[in-house]
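What follows is part of the complex, with its chains left where they were.
Chains: A and B, in written order; residue numbering restarts at 1 for each.
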Amino acid sequence: MIGLFILLRIGGRRKINVICIMMDTWRFDYAGCYGNKKIKTPNLDRFASEATLFENAYSEGVPTLPARMACFTGRYTFPFRPWQQLETHDVLLSSALDRAGYNTALISDTLPMRGDTLPNVRNYLTGNYMMGFKYVEWSDQTYFWLPRAPWLPKAKVTKEIIYRYWKDRGDHRDAIFRERIKRQLEARLLWKSDEDSFVAQTIKKAIAWLERQKDLDHIFLWLDTWDPHEPWDPPPPFDAMYVDPNYEGPRIIRASDGPVEGYLNEDELECIRGLYAGEVSMCDKWLGIFLKKVEELGLMENSLIIFLSDHGNFHGDHGLIHKARCWPYECMSHIPLVIRLPDGTGRGKRIDAFVDTTDIMPTILDFLEIKLPPARTSHEMLHGHSLLPLIRGEVDKVRDCAYMGWYRRAWAIREGDWKYIIYSGQNFVFTGKTKPELFNLRRDPNELENVIDEHRDLADQLELKLRRFISGLPPTLPAPPPRGGPAI
Amino acid sequence: MIGLFILLRIGGRRKINVICIMMDTWRFDYAGCYGNKKIKTPNLDRFASEATLFENAYSEGVPTLPARMACFTGRYTFPFRPWQQLETHDVLLSSALDRAGYNTALISDTLPMRGDTLPNVRNYLTGNYMMGFKYVEWSDQTYFWLPRAPWLPKAKVTKEIIYRYWKDRGDHRDAIFRERIKRQLEARLLWKSDEDSFVAQTIKKAIAWLERQKDLDHIFLWLDTWDPHEPWDPPPPFDAMYVDPNYEGPRIIRASDGPVEGYLNEDELECIRGLYAGEVSMCDKWLGIFLKKVEELGLMENSLIIFLSDHGNFHGDHGLIHKARCWPYECMSHIPLVIRLPDGTGRGKRIDAFVDTTDIMPTILDFLEIKLPPARTSHEMLHGHSLLPLIRGEVDKVRDCAYMGWYRRAWAIREGDWKYIIYSGQNFVFTGKTKPELFNLRRDPNELENVIDEHRDLADQLELKLRRFISGLPPTLPAPPPRGGPAI
C-alpha cells in the first residue's frame, strides 16, 4: 500500500482531494444502507457499498453549530461549548489545509453556519462564522428563517393555505410559526420541481464549482446542505412517496416543537414522517447527482469522500416532535457516516466501532499526510482520531466508549450495548428530565425502558467513565463568562 | 430624476446593482485622467469620461486593512484603529446589503484582507477577516508572502536570477527579501503572458461570477485586486513599456523598504517607476476587460460602479522607496476615485471637493435607498457622507477639510491648498519625523518645502481643526489594550 503510494508520487504527480458532504438532520435510520427497508436512498446505498459504513457514529455535540465545530476543530464540544462563535485559539481544518496549499471551498445553504444567530448580537449576518476557506458560497436559504428579498416574486399565501401545511398548538408561538410558514410558502409555492429546492441549488453550485476548477487537484470541498432539515416540503414525486394517499389531514411541513401528546394525532405524525422521508429521498437523489459528477470528473480515483449528517430528529420518538428537548437519544445523536478511500481500501466494509464527529479532521489530515505544527497549548490539541487505521483493518477501535451530549443540558456515554444519560439538575427549558437513564440498546433500541434502578452499579461505572473522560480531555477555554462554566 | 426613478419602479421591476473595483496601491497621479501624460490608462480614462472623477479623494487611513475598514464601515480609522480585525460592534456594508436581500460577493486576491496577518496570531489564514458577503472567492495570491504549494511546478531560480530582480541594501532584511523574491520568481517565471498575472486571475473570476448569475439584479460585487501592489513584475509588453531600453541594471521588482540614498541610484529608481507604470497599465488593461464585460452584460444601465485605490506609494518621493514611512503625503494618501451612476448623472464631471474612503458606504446605501436601523450606540453611526448630492450638483462639498493619517504615527489635514501634518512624538520606527509640516500644495505639489516657520498661526489653526474633528467623531471603541490608546 505505502509502497504503491510512494511509487505513484515518484512516477508522476499524484492528484489528491477531499470532499465532505454534510447533510443536516439526516437520521441514521432513514437510509437503506442503515437497514431501513422502506425509505429509498439508492444513491447513498450505492456509495456506501463502495465505501466503509460506520454503524456506530455519533455527533458528539448537537445541534447545528457544535456539530460542525467538532468536525472543523477535531475537538469535543459537548462539555465545553454552547452554540457559539469560534474561539480565537481554534486551529481550523480549513485553515490547516489552506496553509498546506489546498484549494479550499465551502458551498452551503446551512443558514446558522453563516451568520450571527447568537442571542444579543445585532441581527446582521456577518458571515464571520467558521470561515477559513479560500472560496465560500452561500446558496439561497430557506425563507423559514430569513425573509425573502422584497423584489422577488411571491406566491399569494392565504390563511387557508397556511393551515394546509401547519397546525396550531395553541400557544403564543403559533403566530410566529405561521408567519414563518407563510414566508416559506410564498417562495415554495413558486417552485416548479425539486430542481428549485435548496438542496438542488447547493448541489448544483458545488458541481459548477468543481467544473470550473482548471485542475481537479488538491481541492478540499465542504458541501453542506441544510436539507433534509425542516421544513419538510419536497416537491413531487417526493411529497407523495411515503404519505398515505388516503390521508386527508394537514400536510404539516414544520410542526411546533414540543410534546406530541395533545397536539398531533398519529395520522398527522405519520404524514410528517412521510414528508420527511420524501425530503430524505430528494436529498438522496441530489446526492446521487453530485456523486455522479464526482465520478465523471475522475475524482473518485483520487479523493477521500466523506458523507455524514450533523444529527437526527424526533418524529414522535419519546413523545416529541422536532428537537424540542436536549435528549441525546439514538434518534438524535446517532448519525450516518460513510467514508470512501480512493484506492478501494475498506470497500463494502461495515465498522461497528464507536466513532464521532471529532474524528473527521484527524482522518482528513492523516489521509493528506499533513502534520499540524506542534500544539503550543493544550487548546490546540486534537481530541479525535484518524479513522484510516480502522478502515484499513489495522485496529478494531479508536475509543472504548462513545460520548455525546448537549452543552450544559445532557451528557451520555455508550459502552457496548449500554447507553447511560445524565441530565443537568438545573431547570433548563429544554431538559425536562433530572433522573439519569440507562438503556440496553440491544434489547431496547428505541431507549424506552430505563433500567437504571436494576443496574445502579453499572450506571455508576458508566457515569464515572464519562466524567473521567471529560476531565481528561486537553482543556478547552470555557464558555464565555456570562454563560457560566460547564455544569452537569 | 426622482420622478423617473419612481416611474421605472412602478412600470416594471427595475434592476439595480453595485460594483466596486478597488485596485491596491494605484497612485492617483499614475493615470491619464488624473493628468499623467505618460502612463497609458485608456480604460480608466474612458470610464472616467462617462463618470464623475474626484480630484481630491483621500484614503483617510492607510495601509491595506484600515483603508478597507473605512470603506466597509463608513467610519474613520486613522485616529482609532491599527492594522486589526473587525470589531464586534461594526456594522458592515456587506452585512447591510445582505440583510436587504442583495446578492453580495467579494472576489479578490488581496492577501492581507484574507487572513491573520496580525502579530502574535498563529500563522494560519482563518479568513475570518472582513467577511459578511454571501460569496467569497480568493484568487491565487502573490507568492511573495505565502509559499507556493509544494506540488506546483516551480521555475529554477538561481542566485544569479534573483539579482536580476533585486538589489541588496546591506542589512539583515536582505536575506528575507531574497527568499521572497525567489518564491515569487519560481511562480512568475512560468507565466506565459499577463493572462497569468494576479490581476487577470481575479478579473477573470469576477467576470465568470457575473456570467454565472441567473439574474443580474440586486448584486453587490466588491472586486479587489492586489495589483498594482508590488512586486512590480508585469509580463510583456508591460515590462518594457516605460523602461529605458538602454537600461542595463537590475530590474528591481520589489526593493527593500527605506531611504533611497545610498541604496538605489536614479537609473534603478527610474526603472522601478517604469515597471510600476507597466503594472498600472496592465491593471488598466484588465480593468478595461472587466468593464467591457460589465457593459455587455447590461450592467452599465443599472449599476452604481465605483473605482478606487486604497493608497499610493513612494517611488523615490521624499527620498523613500515603498511605504517605508508613515508620511501621509499626497503620493500616499491621495487616491483615484471615479463613480459612475447608471442614469448618466455626473457624466464627465470632475469634482474637487474633499471626499474620502468613509464616503463609500454612505454613497452606496444612498444609491440603494437602504436605511440602516437606528444606531443603538454611537459606535454604529456612520462618519462618512453620501457623494450623490455632490455628483448631482446639489451641494458643492461634503466636508470643509480632508483628514487623513496613519494610526498612532501621523495625522494630517488639508484645507484649501494647505496641508498640515503632525507626527507622533513617540519613537516608532516608521515615523522618522517629529516636527510638524505645512505645505502649500498649489505652489509645492510635491510637499518638498515645509513652510511652517513662516505660517505658525495657520499651522495652529489647522491643527486645532484637525484635533477638534477627531474629538467630535462619534466615539469608537479604542484599540485593544496591549497597544495603548490613541496618541498624537
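Here is the rule we use: contacts are C-beta pairs under 8 Å (C-beta built on N, C-alpha and C of every residue); 3 or more make two chains touch, one makes a residue touch a chain.
Please read these numbers as outputs of a predicted model, since none were measured by experiment.
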Next item on the list: Could you tell me how many identical protein chains the full complex contains, when just 2 are shown?
Entry: 4
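The criterion applied here is as follows: only the chains that are shown with their structure count from here on.
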Notebook entry, point to check: How about subunit B: which of its residues touch subunit A in the complex?
Noted result: 13, 86, 88-89, 91-92, 94-96, 98-102, 122-128, 131-138, 147-152, 208, 212, 217-218, 376
